[in-house]
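A single protein chain has been omitted from the complex, and every remaining protein chain is retained in its original position.
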Amino acid sequence: MTSDIRPLSLNVPEPGCRPGDTPDFSDFEIPRAGLVPRPAVNVDPDEIRDMAFSIVRVLNKKGEAVGEWADSLTNDELRVGLRHMMTLRTFDIRMMNAQRQGKTSFYMQHLGEEAVSCAFSRAMQPGDMNFPTYRQAGLLIARDYPMLTMMNQIYSNAEDPLHGRQLPIMYSSKEHGFFSISGNLGTQFVQAVGWAMASAISGDTKIAAGWIGDGSTAESDFHAAMVFASTYKAPVVLNIVNNQWAISTFQGIARGGVGTFAARGHGFGIASIRVDGNDYLAVHAVAKWACERARLGFGPTLIEHVTYRAGGHSTSDDPSAYRSKSEAAAWPLGDPLERLKQHLITIGEWSEERHKQAEAEIHDEVVSLQKTAEAVGTLAVGKTPSPRDMFEGVYETMPPHLVKQRQEAGF
Amino acid sequence: MTSDIRPLSLNVPEPGCRPGDTPDFSDFEIPRAGLVPRPAVNVDPDEIRDMAFSIVRVLNKKGEAVGEWADSLTNDELRVGLRHMMTLRTFDIRMMNAQRQGKTSFYMQHLGEEAVSCAFSRAMQPGDMNFPTYRQAGLLIARDYPMLTMMNQIYSNAEDPLHGRQLPIMYSSKEHGFFSISGNLGTQFVQAVGWAMASAISGDTKIAAGWIGDGSTAESDFHAAMVFASTYKAPVVLNIVNNQWAISTFQGIARGGVGTFAARGHGFGIASIRVDGNDYLAVHAVAKWACERARLGFGPTLIEHVTYRAGGHSTSDDPSAYRSKSEAAAWPLGDPLERLKQHLITIGEWSEERHKQAEAEIHDEVVSLQKTAEAVGTLAVGKTPSPRDMFEGVYETMPPHLVKQRQEAGF
Amino acid sequence: MAQMTMIEAIREAHDVAMAADKRVVVYGEDVGYFGGVFRCTAGLQEKFGKSRCFDTPINEAGIVGTAIGMAAYGLKPVIEIQFADYVYPAYDQIVSEAARLRHRSNADFTCPIVIRMPTGGGIFGGQTHSQSPEALFTHVSGLKVVMPSNPKDAKGLLLAAIEDPDPVIFLEPKRLYNGPFDGHHDRPIVSWKKHPLGDVPDGDDLVPLGKAAVRRVGADVTVLAYGTMVYVAEAAVQETGVDAEILDLRTLMPLDLEAIVASVKKTGRCVIVHEATRTSGFGAELMSLVQEACFYHLEAPMIRVTGWDTPYPHAQEWEYFPGPGRVGEAFKKVMED
Partner (left out) sequence: MAQMTMIEAIREAHDVAMAADKRVVVYGEDVGYFGGVFRCTAGLQEKFGKSRCFDTPINEAGIVGTAIGMAAYGLKPVIEIQFADYVYPAYDQIVSEAARLRHRSNADFTCPIVIRMPTGGGIFGGQTHSQSPEALFTHVSGLKVVMPSNPKDAKGLLLAAIEDPDPVIFLEPKRLYNGPFDGHHDRPIVSWKKHPLGDVPDGDDLVPLGKAAVRRVGADVTVLAYGTMVYVAEAAVQETGVDAEILDLRTLMPLDLEAIVASVKKTGRCVIVHEATRTSGFGAELMSLVQEACFYHLEAPMIRVTGWDTPYPHAQEWEYFPGPGRVGEAFKKVMED
């Protein structure tokens, strides 16, 4: 068979669309809302293999909530959810602007992905713990972490709870179930499993949630998380936020152009579900299901949130260099905020006027907090963290060599 | 829902049988030989998902070769295969003994797993490259790598091709398609993918084979290998040797007690097959299929060789401390050597007499080579590698600081 | 008090800590049912149950990564890496996560974990069972690094490490597990059972982190050593008659610089011994600290006696290992200079 063999060649997956091309999502299969049934929380993962290839959706085109996954939230809760998403979006806009004005070094927004973290947050219980990436500030907003504190950190001013040590947006709040963000991709996924194992070891009832981006699923720590979660049936929900892009790299490079990210759970016997990440109701319902499953001792769930990063990767990124400018607009799952708003209007629980009013209120609130934060200081301007602080907290007790270095530094 | 929640607890998988218990493999599903069909080499991985949960088997209980996977080898080739396995086993016995006598520091045998590497080796072409672990010396034996050279390395004598630098049994032979064994688990799996990518980049027709143990699939490099193999459709065969144990740890700790190791390929769209690792014919047929698939540009295959580590992990290990002494005998897939022998006898191509004679020949050959090797030297006795050699080959050209250190050392 | 090997002392430290504090959990590859390939955790699973001592998948990043999560929850994981040579897959979790968690979160989360690992050569383990990676950890702010040289310290330091609120790298010189070893590989093996430092106090007595021990008082030269090299230095003293003061550093980070400086100021000479590769080894840091603090007291150039800058070879083990011959020569040289 050797003689007639043709030369091999390298397969390098390419996105459907680059700058200049017309976006085409016609290959992207979107099951209609309400189609996917809701299994029992103790279902055998093997029985729901299909769910890794479908998409759980609740809101249909008409803005109605349909199917077995509907009704996990009251109308009041939905309005709260809308407000969270609006707040996050407004917050992002203001902070992106602040970065452009040099008030902070760096910012990362959530545009188009607000539903994922905002809805998930509401499915957890006090005491549960998230291990987030840098694109889940909605977890904090939806748990009423003070925006002022977030801003103080973004500005690295004297009120920054992390004393200027950590980058802007790399928040930490144990109290709000939000593990310290690392900046290194993937590392936190397996830590979430460890936290969940600790809860099980301690006979506790708390659960953990891990977070990772589509691109970062390629990191080896993803595997470590899956292996440990599977072996010890850890009470953890493992979330993949598939926003289609990893900086300039489309999701096909991490996914290998086959199957889905959710399907990676199957080899580990982990229940795996894809959900419409731009559908607040669907995210919440699936999150609730997975949290319950974990808390009741039925083990881990892998959730792929299908969404789209409508903005740049960060303030250092200009996506027009690698993808079509119209791709975001062509994204078939729409805008999460707009969809929830329309749903509430459709069911008569909201109106354009109320929306405008809420927008104005939120805007005023954010701007006023921003003023307060800026009055304290912005990056390297005004009241800033003490240089002394950089020597603190390396260890609980400062060892002699650090005391000496601090003295040498003159602080 | 919070109030009536019971405390969580940690799930720690346990093997069915520990010292003192009676081994029970009745849960272990063994499809009958010939059952699994042989798909086209360009089959879509999705269409053969079942193959990750079944076991390709050719030799039935009567010693006949049955089904679509039979007939990949001539009777002459089968006799050669038998001889390879007998040689490897004899080699192992002698070297285990030599270690006990202090002639080497360390040895690892293949008892019960001889078919895997011996058969696989014969499905590859000259120029292809294996990235083996420490338990695939059959790849060398079946490619006629000189046993004397192996012994010289095991004895770390002056003729050791690696000049005493590397551990015994961590062979290297580019010429024989055998990448330098590392000793670190898992690392070589992704290197195999890189080698295969290089072949594709170069428009070559060579393929690579990666090797990993059941326990080592838990290593994160396993994931790296799967991700890269999947994305670039690398011409590589990825072999998992599931010999049920990782030192004292049963395979359920790595596998999480669910599915199969082969099933881990599905999330990556990689063709995944389980094969009876104690069936020389089945291993060869599946290896041939996978090699052809790779060489023809249809991408990677993940093969789980289902076998059993009948001996200790290494000369430092006593398995009676963690598993039943009778487990090996109870292993339902039998002994690979015995099964091939019986097959050849069944089809009238072999006999007990010829077997005895072959045994005697092989024994004499190995003993005679052993004498030759021992005449050169054994660990720290006789002619040993030069201490100078430890300074060589750190870099191609010895940098000044190493020259100085070598002088300081007095060599 | 009981006479123990280092393995037994380490096992006992686990036992004491697990009995005293439910938050202490112990895991790693082959650590549970079997009790570890060196048996340092033997019997713990039986005594404390499978959720407090268990086997793990072979994934060092996962072992450390889950430990960080557990520590964030409030447990105190004591984990084993089967050989120090296999810690690198976990290096990112250690460096980027464990070491920096307290600092980056302003103590909102902390990481009291102990990462134990058998270290060093002398057992014909070749390049993958012999390494001494201490300098790869001392360079990382936020880690503590400990290396005991005897059963008594092993128990006391391990208890201190478990109590410590920060991540501790705990390096166990495997060649010392069963007895002191002075580099004379051709002589019969001695056992801890007859050694004063094999006499291990009962209970939960700590040996505090950050304190060196003077193993031998001397006037001529200060020897800075740790782990196996302490005994090599002792042998070199016997063989050369040089009146060396031998410091067993025990903790490399934080370092007992005070003890070092006091000794070097007294002797005016310094020999530094470690088994790791020389370039950028911990000896470089020691030498730098001494020159910074004792420049005007030094009467001769300091000398490093170390493993060579090569992978740890299998057959040439004893040519690689910095034995008493080489240390003795350094003594003579430093006295002549």
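Each chain gets a letter, A, B and C, in the order it is written, and its residues are counted from 1.
The rule we apply is simple: contacts are C-beta pairs under 8 Å (C-beta built on N, C-alpha and C of every residue); 3 or more make two chains touch, one makes a residue touch a chain.
None of these values were measured; they are calculated from a predicted model.
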Residue among A:241, A:258 or A:394 that touches the chain left out of view: A:394
Hidden partner chain, touching residue among A:10, A:296 or A:345: A:10
Given B:184, B:314, B:372 or B:386, the one touching the chain that is not displayed: B:184
Touching the absent chain when the full complex is considered, from A:81, A:132, A:168 or A:194: A:168
Residue touching the undisplayed chain, where the options are A:92, A:128 or A:160: A:160
Absent-chain interface as seen on subunit C, which is shown: 61, 85, 88-89, 91-92, 95-96, 99-100, 103-104, 127-128, 135-136, 138-142, 253, 276-277, 279-285, 287-288, 291-292, 295-296, 298, 300-304, 309-311
Sites on subunit A contacted by the missing partner chain, in the whole complex: 9-10, 12, 18, 105-106, 156, 160, 163-168, 170, 182-186, 215-216, 218-221, 246-249, 253-254, 316, 321-322, 379-380, 384-385, 387, 389-391, 394, 401-402, 405-406, 409, 411
Interface residues of subunit B (partner: the chain not displayed): 129, 131, 161-163, 165-166, 170, 172-174, 179-180, 182, 184, 187, 190-202, 208, 220-221, 223-225, 227-228, 231, 393-396, 399-401
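Operating definition for what follows: only the chains that are shown with their structure count from here on.
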Approximate Å spacing (C-alpha centroids) for the pair subunit B, subunit C: 35
Per-residue overlap in subunit C, given as positions that touch at least 2 other chains: 51, 56-57, 59, 61-62
For subunit B, residues that touch 2 or more chains besides their own: 9-10, 12, 218, 220-221, 253-254
